[in-house]
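One structure below.
The complex appears here minus one protein chain, its other protein chains still in place.
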Amino acid sequence: MSDYHLISAPPLALYDQSFEGVSLIAPADFAVVSIALPLGGEAAALKAIKSAFGKALPDVGKSVLSKSVRLVRMSLDQGFVIFSHATPDAESFVAKKLKDAAYTTDQTDVWTGLILSGPKARTVLERICPIDLHGQAFAVNDTARTTMEHLGTLIIRTGDDEFLLMSASSSAHSFLHAIEISIRNIA
Amino acid sequence: MIINHPLLGPRDAAEFVYLGDACLIDRPDWQAEDAAGKFHEYGYLRDNPAGLHQELWYHEQGDRSWLVVTRDTLTHAISKVELARDVARARGRGS
Partner (left out) sequence: MTQANRLKGGQIDRDTTLNFTFNGRNMQGHPGDTLASALLANGQRLVGRSFKYHRPRGILTAGSEEPNALVQLRTGAHLEPNTRATMAELYDGLTATSQNHRGSLEFDLMAVADLLSPFLSAGFYYKTFMWPKSFWEKVYEPAIRKSAGLGSLSMLEDPDIYDKGFLHCDLLIIGAGPAGLSAALTAGRAGARVILADEDFATGGRLNAETMDVDGMAGADWAAQVVAELNTMDNVHLMTRTTVYGAYDHGIYGALERCTDHLATSGGKPRQILWRIYSRRAVLAAGATERPIAFGNNDRPGIMLAGAVRTYVNRFGVTPGHELAVFTNNDDGWRSAADLAAKGVSVKAIIDTRDAPAVMDVPGARHIRNAAVVNTVGRKGLRSITLTDDQVIDVDCLAVSGGWSPNLHLTCHQRGRPVWDEGLCAFVPGRDLPPGMAVAGAANGAMTLATALSEGRDMANAQIKELGFKASRKAAPKAEDEPQECAAFWHVRQSKSRAWLDLQNDVTVKDVKQSYREGFRSVEHLKRYTTLGMATDQGKTANIPALAIMAECTGKSIPETGTTIFRPPYTPIPLGALGGRARGKDFRPTRLTPSHEWAKNNGATFVEVGNWLRAQWFARPGEQGWRDSVDREVVMTRRSVGICDVTTLGKIDIQGRDAAEFLNKVYANAFGKLAVGKVRYGLMLREDGICYDDGTAARLSDNHFVMTTTTANAVLVFRRLEFARQCLWPDMDVHLISTTDGWAQFAVAGPNARNLLRKIVDANHDISNEAFPFMACGEISVCGGTPARLFRISFSGELAYEVAVPARYGNAMMGVLMQAGKEFDAVPYGTEALGVMRIEKGHAAGNELNGQTTALNLGLGGMVSKKKDSIGSILSERPEMNREDAIRLVGFQPVNKADKLTAGAHFINRGDAANMANDQGWMTSVAYSPNLGHSIGLGFIKQGHTRKGEIVRAVSPIHGTEVEVEIVPAHFIDPEGERLRV
């Protein structure tokens, strides 16, 4: 046993606020692992992903939910696995499932996640998000990587009125501020 | 401007970073005879067309892909957008 102990403190831990028409929550135990598909080994990697999670890695710009694990296709050769996992071993958890068929990198601490939901969620995002979030243009499970208030952001539509927003953890407070200001600014 | 990304569809140019002429893909062979001259040309000499121009854009706030965009420098009309990796392979940069 060590004499010392490290306490986990993600930047927006326990954030949970309700506003008129929207609520904003930082999900607990938010884990992200990236998967890179080896050149020439894409088919094997995709197969491994499917057998590990029960769903195929979707096309670029799409995500799929398999039980509580969300698979997001970030680019042709990269995907994210987003799931709930408390301990700092999310990467080995995914790597084991994939049995070396793909390269994995822990992204949990790289990102901060916020769930924006409610009937006014889209109106809030209109102020900072250049992506067309109309239901016809951005359906449930659609994803886009873009920029909001100068911050790189991954947006995933997780429901008709619900979006998961992910941005860099170092600027988490600026990102939260940008969303809170948008909430304040809508009529 | 809008760049119609071959995988993601139309995206605001603000998500992209511009590099320059797509001839930057054609990096010379370091062992070629006159490699110094060829690298000099590669590094410094560019056409400056009034009209169609193939150029490199990087989707930094997106999927991180490099694109070859064919743009009319007179009108900004974009007639073609390709993944730079495909272009590079087509130009013989693959293994």
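First chain written, first letter: the chains are A and B, and each begins at residue 1.
Convention: a residue touches a chain if its C-beta (ideal position, glycine included) is under 8 Å from a C-beta of that chain, and two chains touch if they have at least 3 such contacts.
Just so it is clear, the model here is predicted, and its values are computed rather than measured.
Mapped onto chain B, the footprint of the missing chain covers residues 1-2, 10, 12, 17, 19, 24-25, 27-28, 30-31, 35-36, 39-40, 42-44, 56, 58, 60, 64-66, 75-78, 83-85, 87-89, 93-95. Taking the whole complex into account, chain A touches the unshown chain at residues 1-11, 34, 36, 38-41, 77-78, 88-89, 103, 105-111, 126-132, 134, 136-137, 149-151, 168-171, 173-175, 177-178, 181-182, 184-185, 187.
Throughout what follows, only the chains that are shown with their structure count from here on.
Once the centre of each chain is set as its mean CA position, chain A and chain B turn out to be 30 Å apart. On the side of chain B, the complex with chain A involves touching residues 7-9, 11-12, 14-15, 60-65, 83. Residues 59-61, 74-76, 78, 130, 144-147, 152 of chain A touch chain B in their complex.
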